[in-house]
Each structure stands twice: as C-alpha cells, then as structure tokens.
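As you look at this complex, bear in mind that one protein chain is not there, while each of the others sits in place.
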C-alpha cells in the first residue's frame, strides 16, 4: 500500500479556518460529530496533560528504529500543521526529541502524533510542544532507510491522508478527512450548542432518564425494577 | 452468572460512618487489613493524581460499546455512593464523560470505577470528579441494550456486591464486603496506629532488619553474608 | 544464573564523581553515548514526573509476591546508591511503600528501580523519593523466601552488576557498566557540547537536512520529490 | 472478599446429569443460552486443541508463586469435577504439572481451569488431561502460604461458586451458576435444535439476510445500496 | 474517515489470475516483493496451522459487539473473495462462527480476516474454512447498528480497499493494492526464482557471508573478529 522513497511537496490542506476551529470542540465531540469513527487507538497518549490542538496533517512513514525521514518531513511543515508519523512495524523507540521539536516548532508545527516512542519529554513539556505517542523511550534511532513524506498512512489504526485535520487532546486523537471537515465542524458546533443547557439541567438534579425520555424505551426493552 | 434487564432499588449499604472512615487509610492499608485480598487489577488507574475516596458501591453491568444503563444507574445513586461499572466483555470505549459526571455529582456520587474507558478527562479533573478506569478514550457508545443495576458484578477482577465499600486512591481500588467493613476498619486503624513510631525509627536510621527482628529468621532460612 | 541466599557486602562502586555527573545528561544522551545499548524496557515509568537522578547500583533479587530481601538490601545501601530490584518471575505486586522508602532515604539511597509494582505513591511523591517501576499496585507481599543482594541481575531487560551507574529520568532508565562509566561520561559531555549551537540553528529555521548535510545521502539513497 | 485458610468440604454440586449434558453444546452455545454472560476472558486458552468438557466446579484460591493449596484441593475432588483456580494477584508461574495432573485425574477431575500458568504441557497432552490457562511457564512455585478451597472465586473475570458448571472447549470457558444450569441446558438444546436446518439452508446458498428476514429492519435502520 | 450505512455492490476486483497466483508465494515473500510494507499486525493469527490462501478483498466495517453487517457482506461475496472485517473500536468478541462460515463458504469465500474474535474454531477447522483473527472468544454479538460494506477500511493496521488482494498464511496477512498486484506477482516470482539455488548452496554449507558477499561491507562497517 505504501509508496517508498517519495516526498509529495504539494498537498491539499483543509482550509485553515476550519482546521483551526475544530480544536475547541475536543476529540470526543469531533469523533461523535463524525458518527463515532476516525479515532486512533486509545494507546496513543499525550506526553503531558492539558494540551488541546487541531491542525492539518503532514504525514511521514518511517521504518522501525530509523528516524531519517523526520528531517525530511521537517522541510514540508507549514504553520498550522501537525506531523503524523507512522511506522512500517511495531516499534517503541524514541524517534523524536528536543532538537527535532525545536526544528518542528520553528517551522510552525503544532504537535507530533507518532505511532512509536518519543523522548526528552521533560524538555518538550517545557517547550510546550505536545506529542501524542505510543511510548516514551530513551532508545535512539539510526538514519539509514528511506520512507516517504505526505503519502496516506495508517497511524494507530486511523487512515490519515495529508491535509486532513487532526484533533488531539487528553482524550485521544481523531482524524477528520478534508472532505468532511466543514460538515464535521458544523455538526460539532450543533452538538455543543445545547450542551450548556443539558449540563445545567443535570446539575440541578434532573435525570438523563427524563431529559432524554428514556423511560419508555427502557420499559419496552423489558427493564424491570425490583424493590 | 448475571441477571439482565433488572434494577434493584433497595440495597443494603454499609453504614455511612464506616464507609466514610475507610478513605483515610488508603487502598494499600485497607487491602492489608483484609488479608491481602479484594483488590482490583492494577490496570485500573485514576484519571488524575491525588484523589482518595471511599463510599458505598452501586453497581451497573453494561455491554461493550453501550452506555444506556449509565442513565439508569444515575437514578439509584445516593449521596456517598461510588458507582462501579462492569462490562460483559473487554472494551476500552469512553462510556462516561462530563454530562454524566455532572449528573452523578448532582446525585451525590463520589467517584466512578469502570472496567472500560472514560472521556472528557480534562473537564472531569476540573470538576474534581475522580474516575478509576482501564482506559481513556474519545470513543463514544450507543444506547441499545439492557444490562442491570445493583446486581453483584466482577469489576477488574474483584467481586463487588451492591452496598460494599470501595476504597480508591493513587495506588488502586479495593472492595471491602459489607460484612467485613467494620472489622476491616478496626484492623486498618490498628495497622496505622504504630506506623508513626515505625517511620520515626526508620527515618533515624534503624534498619527494618532490627526493628522487625528479622536477622534470626533470615539466618535460619540460610542467608549468607560474603565480604 | 542466579545465586540464591547470599549478600555481597563489598562491591566495587563506580567512583562517586563519575556516577554523580551522569545525571545531568539524562537517560537519552547517556544511552546514545554508550552506542544505543544498556536501556531498560520502556514499560519502566517514574511514579512522578520530573525526577532525574544517577547513582551506583546496589541490587536485590526477589521472588514473586515476597519482599523480604528489601529489608536485607537496605543495610547495604550507602549514600549515593540507587537500588535495583529484579524479580525471578513476572509480578506486579506492590513490593515497596512509604516505610521502606523512609528507611532507604535514611540510608542515603537516591531512588528505587524495580521490575514489579510499587505503592504509597502519593506519599513517595511528597517525600521526593523517586521510583521507576513496571506497575503501581496496592497488593502487599509476604516475607518467606530468600533471594540475594548485590549479585548481577537482569532488570527490565538490562543486565546490572552491583556498582554500575544507573541514570533515570522521565525518558527511562539506563545502566552504565562501571568499566564504561568514565568513557561514557566523556562521550555524553561531547554530545551535549554542541547541542546548544544546534538548537539555536534549528530554532532559527535552519533545517536538519542542511545542518547535517543529509540532502546528498538522501538523494543517493533514491529519495524523489514530487510537486 | 475472600476468606483465607479455610476448606469447605461440603458443597452443593449441580446434579451430574445436567452438568454432564452441557459439554455437548460447547461454550459458545451455552454462553448464548445464558444471555451472553458468564464467560471467562479470552486470554484463557486450552493447552491443546480439541478438548471439550463440562463438570462441576471445585474452587481453589492461591497466592502468587505458591501452589500449596493445589494439594489441598486434590482431596476435595469428586469424579466429574473441574478444578477452578484463582490467584490473588496477576501471576504466570507454572502452578500445575504432570504429578498434580496424575493426582487430579486419579481423583476423577476432568480438567483444570487456572488464571495463571501451567507446565509439563507435553505430558498433560499425552495424558489427555486438559487445562485452560493464561500462560504456559516452566516457572515453579513454593508451598508457604494458605489460600482457601471451595469458596467463591473470581477466575479470569468470571465469578465461580463451588458446584457451578464449567463448560470449556477451544472457544473458551463459561461458568453456569448451579441455579441456572437446568434452564440453561434447555435453552442450549433449543438453540441447537434448529441449527441443523439453518446450516443446510445456508449451505445451499440461502442468505442470512433472507433466512432471518433482516432486509426490512436493515432498510429501516437506513442501509443504502450503491451500484 | 468511514461512511456508515452503505453497501457498495460494484467493486473493481483484481483480476482473478493474479489474485489466485499470489497464494503460492506466501505472505513473507509477497511482503518483501512490495518493499516490506502492507502487512497486518502480527497479532493476527490463523485459527489452525497450514492454511495458505489469496483472494480478492470484500470489506465490512462493524461496531464493537455487533455483527449485523456480517449478514450483509455475505451477499456481496463472489467466488475467490476473502472477507476483511474491521471494527470501529478494540473488541475481542466472537463475531463469526460455523453458521456464518457455512454461508460464506457457500458463496465462495476463501477465508475471513477479522480484527476481532472468532468462535466455533473446532468446527471451522473441520470445515477447512480458515480465519485469521485477533482473538478466539465464545462471546456472542448483537445485531443493532449499521456499519458498511465495501468501503476502504483499516484492519489490524493495514489499509484495505475492496478488490485488493489478501495473502494469508501461518506467517501473517498481507494486503496487496489492486494497482500493484501484477507488479508484486512478478517481483515475488523473481524473488522465488533463485531461492532454490540459494537453498541448495546454504544446505551444502556455503555461508550467507560468502554467497551474498557480505564480508567486505561488514569489514567496512567496522566488524572486528577476536580470537
């Protein structure tokens, strides 16, 4: 499925306004707005709590234990991008540390999402450069084999095409395809619109059973109460 | 083993004074006080550090990817309860987020313990509603299938009967059966009573070898020292 | 491979100046300085973020569910040591809590590295006694079986000889053999020496591609750019 | 939850006819007949393919790395029993080998179900003594600590009361509570009754879509076909 | 990324001659022939040893614990197809058993590849219907929620477009994109062509070091021999 040894320089990014606006809704709401699909595996965790970002994906495919292409992808970053790194096999090595983060940040990247390991997490935290990864590991990598940049990749179970929107926060990472980004933004906003009212009701003690009119369908499904 | 589609409204809760008093001892001491049993698996982790609670268990059994019964259990919560959620199969989906937490908190719940995933963890942290879970995941759930409320469940390897006491902190989650709660509280208090004196001795440089008189049994067991 | 029931009292520790100096470089740099070897598995995680230590290893071999030898090793600790605990089989029990930490700290230990579980993590965090472990668990242990102290052990995949240097931080744990410690310190210092200059260049927007002169080898390897 | 140091000699076993009859239906059908509950975790695997058994549970609770109680439970076995072994913490040690299997088989046990490790699997296979376990491991155990026999236990996520029926085959292990055994047997037989007819239809090319009349509900749910 | 509730009836299958011919080379050779990409994760294991197949992919996307769409995909199977089933979240439930296998086999399917669980493995083995799955589990599923048929899916880390070729054997599962199938077949045949000669040489005691002329590059890389 993967084309190796190639760098696509021109990718169609989701328009910045849409890509930027999705961050505010968070990964859970965006994932619901897409119909409960598009999520990376829950083993992808942020290296520090509290970061919440969205941006356009530039992708990189790497081999196990080899981070050569990280330097290649750096050149393709534009402000507002999030780098999505996939590996051709299971690997927990630390592909990314503070020097690469300095470079990525200088190019305007907002975050890295990598289906492998990351290191220098203390410095990355101080730099406020968020990373979502599968592992944290001091294990360094070599620079010997070509992968590719800006081809579609599978990262932590999600299919990511360059230019898609990535939304990441403490709950996980979602990929929104470019073609669905505007519609997803609308749907997310619609979901959020009445959350305040719902929250106030629930906070006042109203039950979801009543607020969502669930008592009848539950009874129909056969729910019995025993005193 | 499980009865499906039923909600038990009247359960015998451990008396509040006992249930409340156990929090102060923490899960490790309570687990020791029970004879080193009753612990949930160590994969159950708090969504934020520092919470330490105890309370009476109300239980809910759910199906994979379906959180319908979460709304049913909300109605059965009384102040001082901790909701214990078991799933009929392995699942990491995010069954619980900020809206349900608002409802649970309004009903007086102190925490959720769930053998599956949780989401909106940033908001839950701000709300100070602690959750012990197996995963964090943006993945939402449907509302289609009946489970049960307030039946005995197996949660993360521990058998929990409604009304038992749950003690949870950064070290993990313990279930104290109602019938053993008073005795366990006494035993925990007894353990703790002389911990201060022990700590002072150890801090002054006295060795556990001497404080616990271990040199003789170690020598009997055959321990050799080589210079 | 293991000799059981023996305590070696005299071990050759790496000289203190070298052992102490390695902390500043962190596990990732030290691991690189050794040629990308010597690392413990990435499942070893600190119980709290931010600790960064180095020290001389005293080792202890324990049996599953049995922490008796923890009291024996305490006596062998000298100021500047880090205790490295290996288990003869997979185990996640909580071998170590606040009382043992008080004793270890009183003896001058800087940290514990254990291929099993740890408990009382809230108190350990307050005490600033860092632990790198495989699990956090309230599960207590018994005191029934002899292991050994200060024999070579395998801990989380790394071979540790008493007196070696342990370097641990948020990225993981590295073991530097005594014979390589001085050379590794030099190599680490050399690596770090020009990192500041590199970081400044990268921060200014210079690409690693140019700074490391990678364009030519990448082209030779066949990398193609597509517009 | 667990009572330690006790052996219950008199347990109420499910009647033999019912317990024996359930084997023929296999774990999947029995699990469906109970309403899709009662299953042990899928990490429980047979040590060899092809065994399919049912029998009445005698239970044993063990500590990590300690198989002393295996000898105690042996005495409580009656012909037609299946031993269910739970551990108080995660452990993969080999608690059970060919000598114990010889003893269990001599007492009339049909199988062992253990939430830990097993060894001598080549000999056990030759003896045709099936074991469902979490691991295979040469690691031996000690005999130092009391557990219990014939108390209710949680084994691989399932709650097992002594005298319940265990059904185990290549698909996994199910526990049928004694009180539900007769009803479950009926339900399983009913499910199986028309499976032959269904299989014949499907083998002839009839689709489940038609045989189960699913086309209408699928259309109602919104399924669209695109040519 | 996923479109839900839709069935694509017309897909472009790789031509049968190419799809069929790939089986003989096996997953390892095919994976090499593609440049070491396209492999599913190694947790995908066959339910019995020895099956080696290739065929054109028809895909199905399912929700956790829900196998409704399995009946929908059955109708889209043509002789020579292999069904590839992806799930929107982690799940080990047994989605597929002997009745569905009977139907799939009647429609001409050669195998199922599913990123979840399978059951009735004893019967499937007797039927010689091979399945590659992540788990074996008796746990049944419901029929409540729409997924899709013949959309591109991510299965066990591989991106599969309907009509691609699936090659599966004891070593794992590879997906060959339709556009690359002919070229991959050629490359696989070329690799295999001189394997017989190589094997004979190696069997006669010739070393790979000499056969592949590795001594010089190894020496250049710095390899030292110590007597």
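As written, the chains take the letters A, B, C, D and E, and residue 1 is the first residue of each chain.
Keep in mind that, in the parts below, contacts are C-beta pairs under 8 Å (C-beta built on N, C-alpha and C of every residue); 3 or more make two chains touch, one makes a residue touch a chain.
None of these values were measured; they are calculated from a predicted model.
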item	value
Residue in contact with the excluded chain [from C:88, C:103, C:133 or C:150]	C:88
Touch with the omitted chain, as defined above, among D:100, D:114 or D:153	D:100
Interface with the unshown chain - residue positions in chain E	26-28, 30-32, 36, 39, 42, 45, 49-50, 52, 169-172, 174, 195, 198-199, 202-205, 207-209, 212, 214, 218, 221-227
Residue ranges of chain C at the interface with the undisplayed chain	1-2, 4, 35-39, 41-42, 63, 88-90, 152, 154, 157-159, 175, 177
Interface residues of chain A (partner: the chain not displayed)	63-66, 88-93, 137, 139, 142, 144-145
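Operating definition for what follows: only the chains that are shown with their structure count from here on.
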item	value
Between chain E and chain C, distance of the C-alpha-averaged centres to the nearest whole Å	41
Distance between the centres, which are taken as Cα means, of chain C and chain B, whole angstrom	31
Distance between chain centroids, defined by C-alpha means - chain B, chain D (Å)	27
Numbers and ranges of chain C residues touching at least 2 other chains	92, 137, 139, 145
